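Structure below; questions to follow.
For this depiction, one protein chain was excluded, whereas all remaining protein chains were kept in their positions.
The block that comes next holds chain A.
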Amino acid sequence: MAEATREDYEERSAAVDPVGGSLTSTLSIVIVGAGPAGCYAAQALRKKLPFAKITVVDRLPTPFGLLRYGVAADHQGTKAVQQQFERLFHSTNVAFIGGLELGRDFHLDQLTEIFDIVVLATGTPQDRHLGVEGDTLEGILGAGRLTRALNSHPEAFADPPVVSPHVAIVGAGNVAIDLLRLLSKGTDEWHGSDMDDAVLGHILPKPVMEIHLIARSSAVQARWDAAMLRELGSLQRPEFRLLTGDVEAGQSLAVDALRTLLVERDGPTDLAINLHMECDVERVLGEKRVEGLRIRSRSGETKDIAVGTVVTAIGFEPQPRSALPSRVYLTGWLKTGPQGTIPLQRTLAKQLASEITRDLREGLIASPRPGRSALPSGRTTDFAGWRRIDRFERARAAEKRVRRKLADIELIHTVAEAATGSHLLANDYLK
């Protein structure tokens, strides 16, 4: 009944179904990738085409992409948009199917046969390489891989990386700052987060003692947000030092924040954060494992710094593009390349929904095709399964944490399938 009333306001409040009910009531849409882009796309399409059957599939058994596996554990406020997507999957005509992978379980031409409209939103998970000598040594870690591990991504669970107490982070974007903050936090600075202490202990067997941040850009040009830098100011452990570059030239909120960080703090610190602005990485030093980094400043001086881990936060590889068959659309990072925030995905989704409605109106898309029921079967999860995972993860949260994620894919499926008697499971796995 709630559904009917909801559609009432939508009808009263805005023009819906601009294409005409006869077509849209049989229309089937599949969205591949349940990250922010895929979920916002489903939301925008449902609003424009309330009667279409929308299916969102993901290769993982859990939805939400980088919202769950990229956004930092201590930024729960950012993750709050998840609630919108949960309402969405709860509504009629929208379904989630987890555990189906494009390229493994089905191919694009199969999807276009089964569905009237195909939206691809699979993102860009591949870390960009440094592209210098030594960049394949053991101890080089892509930011994507490290943030997935910190966020208990099932694929990082099998082989979690270890970060040395002396670490270099290359890059000056928000992801680099996320990592700087996450690696710097003391054990009592995680209140209200969903950080799993066991996972953190695995990645950081010893606390970090020294971080070098190496950035090609100057302090004013760097693509970090002032708010991200300000947040570093409330960390207990670190002392910040600027080794190259300057914070006097140029004016910006970020530079102001940086200046504040560089004010010497009283009292002892056990973590030095050294900022090397306007520096290039010339090569990674070491035989088999990373032993250091040679960096070169604008003036041409080179310097070797000793580190055991190099984290590269210099972006992700854009996906190669081929010509798209008709009725296939792109959105999210797959479309724009690996930059842009979560709110931007909502804007892209609205544009996508308008484009699809226009194509429908112009008669470019005919219906019906069989839709969801013709997808291959396998070990999949649905929204009810996700709800069980979600409840389970919240129930087993440690003290002062909001959730403790399941990272073992087998266990995720087991919990998702446990329609009844999940309390038994809870007893087995709560500890």
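Going forward, a contact is a pair of C-beta atoms (placed from the backbone, for glycine too) under 8 Å apart; a residue touches a chain by one contact, two chains touch by 3 or more; residues count from 1.
As a working rule, contacts and distances are computed from a predicted model.
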item: The complex's invisible chain, by UniProt name, from "FAD-binding PCMH-type domain-containing protein", "Succinate dehydrogenase", "Ion-translocating oxidoreductase complex subunit C" or "MioC protein"; value: "MioC protein"
item: Sole residue of A:Leu108, A:Ile203, A:Ala226 or A:Leu243 that reaches the chain not shown, by the stated touch rule; value: A:Ala226
item: Touch with the omitted chain, as defined above, among A:Leu108, A:Ile203, A:Ile365 or A:Val402; value: A:Val402
item: Contact residue for the chain not shown (choose from A:Gly103, A:Gly250 or A:Pro343); value: A:Pro343
item: Residue, one of A:Leu253, A:Ala306 or A:Ala366, that touches the chain absent here; value: A:Leu253
item: Positions on chain A contacted by the hidden chain, ascending; value: 2, 5-6, 8-10, 12-14, 40, 43, 76-78, 80-81, 83-84, 87, 192, 226-227, 230-231, 253, 342-343, 346-347, 402
